[in-house]
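Worksheet: the structure to be examined is printed underneath.
The other protein chains are all here in position, but one chain of the complex has been omitted.
Chain IDs A, B and C follow the sequence of writing; residue 1 opens each chain.
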Amino acid sequence: MAPTKKGILERLNAGEVVIGDGGFVFALEKRGYVKAGPWTPEAAAEYPDAVRQLHREFLRAGANVMQTFTFYASDDKLENRGNKVTFTGAQVNAAACDLAREVANEGDALVAGGVSQTPSYLSCKSETEVKAIFKKQLDVFTKKNVDFLIAEYFEHVEEAVWAVEVLKETGKPVAASLCIGPEGDMHGVSPGECAVRLVKAGAQIVGVNCHFDPLTCVKAVKKMKEGVEKAGLKAHYMVQPLAFHTPDCNCQGFIDLPEFPFGLEPRILTRWDMHQYAREAYNAGIRFIGGCCGFEPYHIRAVAEELAPERGFLPAASEKHGMWGAGLEMHTKPWVRARARRDYWENLKPASGRPLCASMSTPDKWGVTRGHAELMQQKEATSKDQLKQLFDRSKTH
Amino acid sequence: MAPTKKGILERLNAGEVVIGDGGFVFALEKRGYVKAGPWTPEAAAEYPDAVRQLHREFLRAGANVMQTFTFYASDDKLENRGNKVTFTGAQVNAAACDLAREVANEGDALVAGGVSQTPSYLSCKSETEVKAIFKKQLDVFTKKNVDFLIAEYFEHVEEAVWAVEVLKETGKPVAASLCIGPEGDMHGVSPGECAVRLVKAGAQIVGVNCHFDPLTCVKAVKKMKEGVEKAGLKAHYMVQPLAFHTPDCNCQGFIDLPEFPFGLEPRILTRWDMHQYAREAYNAGIRFIGGCCGFEPYHIRAVAEELAPERGFLPAASEKHGMWGAGLEMHTKPWVRARARRDYWENLKPASGRPLCASMSTPDKWGVTRGHAELMQQKEATSKDQLKQLFDRSKTH
Amino acid sequence: MAPTKKGILERLNAGEVVIGDGGFVFALEKRGYVKAGPWTPEAAAEYPDAVRQLHREFLRAGANVMQTFTFYASDDKLENRGNKVTFTGAQVNAAACDLAREVANEGDALVAGGVSQTPSYLSCKSETEVKAIFKKQLDVFTKKNVDFLIAEYFEHVEEAVWAVEVLKETGKPVAASLCIGPEGDMHGVSPGECAVRLVKAGAQIVGVNCHFDPLTCVKAVKKMKEGVEKAGLKAHYMVQPLAFHTPDCNCQGFIDLPEFPFGLEPRILTRWDMHQYAREAYNAGIRFIGGCCGFEPYHIRAVAEELAPERGFLPAASEKHGMWGAGLEMHTKPWVRARARRDYWENLKPASGRPLCASMSTPDKWGVTRGHAELMQQKEATSKDQLKQLFDRSKTH
Partner (left out) sequence: MAPTKKGILERLNAGEVVIGDGGFVFALEKRGYVKAGPWTPEAAAEYPDAVRQLHREFLRAGANVMQTFTFYASDDKLENRGNKVTFTGAQVNAAACDLAREVANEGDALVAGGVSQTPSYLSCKSETEVKAIFKKQLDVFTKKNVDFLIAEYFEHVEEAVWAVEVLKETGKPVAASLCIGPEGDMHGVSPGECAVRLVKAGAQIVGVNCHFDPLTCVKAVKKMKEGVEKAGLKAHYMVQPLAFHTPDCNCQGFIDLPEFPFGLEPRILTRWDMHQYAREAYNAGIRFIGGCCGFEPYHIRAVAEELAPERGFLPAASEKHGMWGAGLEMHTKPWVRARARRDYWENLKPASGRPLCASMSTPDKWGVTRGHAELMQQKEATSKDQLKQLFDRSKTH
């Protein structure tokens, strides 16, 4: 970290807004560098130019945090179900740290090393075994001297607590973020109780990421905040939601939607939805506000533009964007120039252009979670017989 | 062009499929490098890394054509309605040529220099004046020795014919693409008649781009083909549509949709929609198949994957994509693994996740075109009075 | 007819608006007196109170025409595919005439005897055989002295011409109405050409009924009018559309929609849709304006209310209806009183309340018509084997 940069807790303690980046996995899948299915981040080592460029776009859009592209970069995950591995977890984690640091140095951003849910936990491995996996990633983060740590995308608070306990050992600030909604974690623990456990484990920042749309996530973090305050504890709050509308999700989130992951396009939020999200998150007392799957740089820019009065400045990328559509004043067609105003975009209800499609889906509800046979880690590729069983089963749901 | 590369006509004459790239203006707007409103391509000179990266992603996705990022790079357009200009048209055009060539050299792609509709034409400038504008861009393309030329995004066939006449002088192959639908150009000239005029003016490749969704564009090109064949002429055909569903458009295309340009997200096509598009375009006898606004690299990859049997190979980016969702065999959750099959994705009707939104919009219908006062070019920024008049007028539509 | 009543042609020649009634088959199916499938009108003889009440409601709503409830009351249709028959065609026709006359006498309405498309025609019976069927119904109408005759619901203009030729022999005015849309009849004859043939056969009034929504039907009648005028002929025009929105229909109309006949509820027109319909029909020069399947008395009342300025009076049932929602001024809740105004209802886009449903359907397209084996008349019930074949076939469409 450059000597002049304030740390994450310093910023949050001062009441500053910290803007996160967006989700790399989905953004790079669309660009051709991540494979949907395994979702592993080997591109950090394989295609550094592509990853660096995405970091730069988020930085330019206003992000203060460069998360290392290390989602699912644990060895047990890299080897899951036939995924071809050409880099070790350590190599991927190291490359990701270097890229994040390089771009962070180009602006006012911090580097956050991230760990996430492991297949080992879902396969009922022991606390010791799971913690060893986090430790392995952490060794790289320590060596690369990241600015702070994020334990994110946990469906079960129990595993998140284990992660926090490992991360705490570094002495660096720790944020903990679950991928849960207002109904709580996959074991039925409420958001309030989840937050309390995470704070007690040592997390200074708690919140949720992924799995639900922004307003749903803000609702979940509000419940966390209520729980923490009721318990007489203190914390900072973070939220990094999907950029997809998910009104029809059950507690498992967008994974259960029939559109996941290749038919989510009609659900993508507009930049104006992001203005509303940023404002609601801010009003809820959340100060670390970012994004996850589905976020493109212009979504983060919209968050930064909405919160420009609070932050005191616009992001760099706003040079290429008129606030509330003002750039349209320069459009050739007069009826498009007529749209260069806030109330037009705030009130627009965008059509889907899909007259044969409904507005909501019926999510899958297989109801399997930690410990079910079908969730057990498996190194070999899914076999044809296994696939056939899954297809047959899917017809009965 | 590398000595071993076949030219565009050589490929098309041999019956090969030529895959185009996607639209840079919209893709780079989302990444923070293009301003919606003026839509000018100064980023080619300002942010070459960002432009190069997008070229590479399309190349990797299977594109055989790198269009120079010179859309609206004419001086009259760069100066329109208060747009801040820091580069001359010549500088932008030259930088764009270099970037396209650099990436084209990394694979089996050609460089196409592009000109498009001018504000001068809409402002009723003379044929001589309009042609002078095209000539100015062409000088750069000649100097940079692009492989072929595309006159694209013309709403009026008259102006496109002028462009073709200028481009022909270089002796390079010329493609001409109008932004019209099956109803014809803004003066009411049918697609068939438009195509005949363009072929007679010297275009070897004719087609449509932008303004309408893929299936609508294919329908328009079919009409062009019928017209050309009926007239006893010969041509190759190209199509580079939007990646947005536009069933509700009138003849002016997506510019008239209330969602243009900041609320189009729910209309974005999925990769499976692209498979259907590629097949229909191929079946219609079109061999130059690409994309325009809204296309991301994964959309072009889907086109390349659908036409892999005809081309004999998959694009590079398919290393990160299982055909028809096969990568999901490696997903952690069993119900997502159950989606790893073609019929699942082919039959899915994706929900919008927006219960308060309709499936279609009522487009604007101002009915102004070439010659109307409100379309006249204006260097100064749109004034507050002008804006007020536009807002008032928009309420009566 | 009471001596003081003007005949149908007298009214139309004077430029008066003549309001038709709504479709009895669908309305009485919902009340429990008609069986969907055979759709036969034996209730005229079996449940006269129920039929009389519906006549009264339409009279009260403003209808000037009481159509005899004799749709499909030909013996060949009554005996189709296992339909249980307890009354002869002659009995049903006679009972229907008496009921229509009784109620017509209670107000300013005329009695119209109606014949419609026969299974015999679809089964390729000869012109002589088909005409004999019409003749049989006509004998009753003559005996009961109806005021005029309507040949309606014909998919093929050829059969309609035969019907007109038979009906003309009575010397009574004859109206001819096809169940076609703007694309023409099932043999591909255009609406204009259909109308010309019907007028030449002797029909004084021509138009369309059923199968399509109001605006589509008005469009089809406009084409008829153009055809008739182009041919230098003269006629009056009628329209009696569905009360269902059918934007997704192909040329066969709502029969092909997957919702036909038991899932059409979300498509039902509001009274405000009917205002628009009445106005557009009037503006198109149509003066006999009524309804078909889906129309309830309040729909006809809305037509009569929209055309009250032209007719000079409101219908009787308007005593129980405030124009444009004015009755809501008496509502208990203040926010409902706030809806007591025209612009509220004219601009409302009613939600479906069905988030899992799309806005359009993909219609069936079996493409079978006159002469196909599956359309042949069959007295016996559809066998299990026949049903199985149909189900199997339906899966491949």
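Everything that follows uses one rule, which is that contacts are C-beta pairs under 8 Å (C-beta built on N, C-alpha and C of every residue); 3 or more make two chains touch, one makes a residue touch a chain.
The model shown is predicted, which means the values in this text are computed figures rather than measured ones.
**Q** Touching the absent chain in the whole complex: find that residue among B:104, B:122, B:357 or B:390.
**A** B:357
**Q** Of the residues in chain C, which ones touch the absent chain?
**A** Touching the chain left out of view, chain C contributes residues 29-39, 49-50, 53, 56-57, 60-61, 80-83, 119, 122, 213, 244-248, 255-272, 296-298, 301, 316-317, 319-322, 325-341, 345, 348-361, 364, 366, 368, 374-375, 381-382, 386-387, 390-391, 393-394, 397.
**Q** In the full complex, which residues of chain A touch the absent chain?
**A** On the side of chain A, residues 349, 355, 358-360 touch the unshown chain.
**Q** Can you name the residues of chain B that touch the chain not displayed here?
**A** Missing-chain contacts on chain B: residues 248, 354-362.
Following the convention adopted for this analysis, only the chains that are shown with their structure count from here on.
**Q** Counting shared numbers against all numbers at the contact of chain A and chain C, is it over half, same, or under half, different?
**A** same
**Q** Which chain has its C-alpha centre farthest away from the C-alpha centre of chain B?
**A** Following the centroid criterion, the farthest chain would be C.
**Q** Quick check: how many Å separate the C-alpha centres of chain A and chain C?
**A** 58
**Q** Provide the list of chain B residues touching at least two other chains, using ranges where the numbers run on.
**A** 349, 355, 358-360
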